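Removed: one protein chain of the complex. Kept in place: all other protein chains.
Chain naming follows the written order as A and B, and within any one chain the residues start at number 1.
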Amino acid sequence: MRRYRKPAAIAALTLFGAFLLIAPQLFKPYGVFILSTWVVMSIAAVGLNLTLGYAGQVSLAQAAFVGIGSYITAWLTTHGWPFWPTYFFAFFACFAVGWLLGYPALRVQHHYLAFVTLAFNTLVYLVFRNEEWLTNGIYGIMNVPRPSVLGWSMNHPHNLYYFLLAHLVFISVMTWLLIQSPWGRAFVAVRENPIRALSLGIDTRRYTLMAFAIGAGLGGIAGSLYAPLVQFIDPTPFALTLSLNLLLMVVVGGSGYFFGPFLGAIVAVLLPEWLRFAQGFYLMAYAVLVVGLMVFCPTGLLGLLDRIFSTRTTPPGQPEAAALAAAGPASEMAR
Amino acid sequence: MKTVMEVRNIKKQFGGIVAVDDVSFDVREGEILGIIGPNGSGKSTLFNCILGQLQPTAGDVHLEGRKVTGLRPCDLNKLGVSRTFQLLQVFPQLTVRENLVLAGQEHQGTMLTRLFGPRDAGLSGAADKMIDFFRLGHLTDEKASGLSYGQQKLLDAAMAFMAGPRLVLLDEPAGGVNLTMLQSLRDRLKAMNTEEGATFVVIEHNMEFVMALCTRILVLAEGKLIAEGDPATVRQNPKVIEAYLGH
Partner (left out) sequence: MADFVQLFISGLATGGIYALTAVGFTLLWQTSQTINFAQGEFVMLPAFFVLIAMGYFGMPFWLALAVAMIVTVIALGVAFKKVIIDPMITHGVLPIVIATIGISIFMKEAVREFYGADAWPFPPLAAATNITIFGAGIAVQSLLVLAISVAAVVLLQIFLSTTRTGRAMQATAQNPYVARLLGVRVERMILYTFMINAALVMIASLLITPIYLAKFTNGELLGLYAFIAAIIGGFNQMRGAIAGGLILGVIDNFTAAYISTQYRLVVPLFFLIVIILFRPQGLLGRVEERTV
């Protein structure tokens, strides 16, 4: 099957790309809205994949960054600011917050970042909910305007969709370039074997901090795009649940694979919609499917495909598995 | 002769166990220093203390006069000290060349140039040279996981040299390597020493390897330094024989 790997990948990508381009013609307005939500969530998931899949850090704060980005754009644009400055502001603000949060948190054992980010997300949510003077609290910010680009108004859902899609493509390309650069190589080294990486001069702390901060910034961008999409920003979407959902997206899609987050976002955004017919049971069905997925292919969907299409036996995001496989029982002592 | 590294009174205690007990020695420029001793004598712990993997309970390490005790391994590496590990640690998913580029990239430029600069950080040439030196040319674009154990060992050693280090610490480089590869490894290490003037410290169990390669030998037993000297002398030291043959 290894020979078919590249052509299969290219075919799948082309088909998917074509589908994305003509999708608005095929769907009703609600369908286009869901698709647009998928686009925005994918951007947030790409950010988390960078932090988690490439640099190996578990972050449960991505929803907080999406929220910060959303509130920044919502607040500023409803106060007369044009969209673009808020977009960049959201990125840099979230990058900075991510850096500030990560700097002390990453100095300790890496699994503690998960707990610190969990606390951070909950705290940010509480601030969103309680500080009415800043965020309007539970009443939220209404009537977030949609931007117009080069004279094209984004009020029409199709226009907005293509606008968001263009962002997704841009972000994806930028992320790809990052991963291909020496930074990307360092990320992989830090994830796979931080001790070895250190001995080669790779400053693991600095690189993981960068991965975390960039991932946070991308979350901010996703938030900034989310605001004009839903046009109403309140605290509810940015609770811990979204962070868990984004984590789910990255792992289910395949942590550390470039297209993992897109696939994962499809599962997390579209699957509940398709299951709506099950009414009250849809969330249960979703949960069962997710658990089943993890039990049968813990390396995610792309991990499963990877195994089918190549001779690679250990997927990228599973350093422990790789070490165990390579070094046999002796490595358990090193654990 | 210049002293590259001074290790003074290193002690490492884990709870009630003293793994390394007041060990001191110098590393002279251009030498190949071997450290031997029975299992559990504290050799790897000593290395880890010197290299920043562990914090020594007491003692100091100086690199050419500069105090480096407890520095993080990456900072020590940037000062010119490299190491290999007992357990083979190459990156299985990267190719041979990529492994070498990775090993060298942090010694070039800055974070910014690494972000915006060329993919290989300008190291393809240096990597190729290293590949030739270690005679891995036919494997340049193979994923490291596809190499034999001995070849991976060579790659591991090559990675340690990519940064042009002043001092290389090798932790059981001969472990698990078959006889032919062993010749090759010893030969390449000797060449590195004579041609590039690299200074080595080698922990090893393989007596033959050590005696043939090293210019000076230290013997550790139960965390203490019990003998020091050239290979022939050390071999005949009664304390050393006793340590190996047991009590």
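Heads up, the rule we're going with is that a residue touches a chain if its C-beta (ideal position, glycine included) is under 8 Å from a C-beta of that chain, and two chains touch if they have at least 3 such contacts.
Since the model is a prediction, treat every value here as computed from it, not as a measurement.
Among A:4, A:30, A:112 or A:232, the one in contact with the hidden chain is A:112. Of A:98, A:194 or A:219, it is A:194 that touches the chain left out of the display. Residue A:58 is the one among A:23, A:43 or A:58 that touches the chain not shown. Among the residues A:21, A:142, A:174 or A:288, only A:288 touches the chain that is left out of the figure. Contact between subunit A and the unshown chain involves residues 52, 58, 104-105, 108-109, 111-112, 115-116, 118-120, 122-123, 126, 129-130, 194-195, 198, 204-205, 244, 247-248, 251-252, 255, 280-281, 283-284, 286-288, 290-291, 294-296, 298-299, 317-321, 324, 329, 332-333, 335.
Simple rule for what comes next: only the chains that are shown with their structure count from here on.
Computed from the mean C-alpha positions, the centre of subunit A lies at a distance of 40 Å from the centre of subunit B. Those residues of subunit B that touch subunit A in the shared complex are 51, 53, 72-74, 77-78, 82-83, 85, 87-89, 91-94, 98, 101-103, 105-107, 111, 114-117, 119-121, 145, 159, 162-163. Interface residues of subunit A, counted against subunit B in their complex, comprise 178, 180-183, 185-186, 188-189, 192-193, 195-204, 206, 210, 312, 314, 316, 322, 326-327, 330-331, 334.
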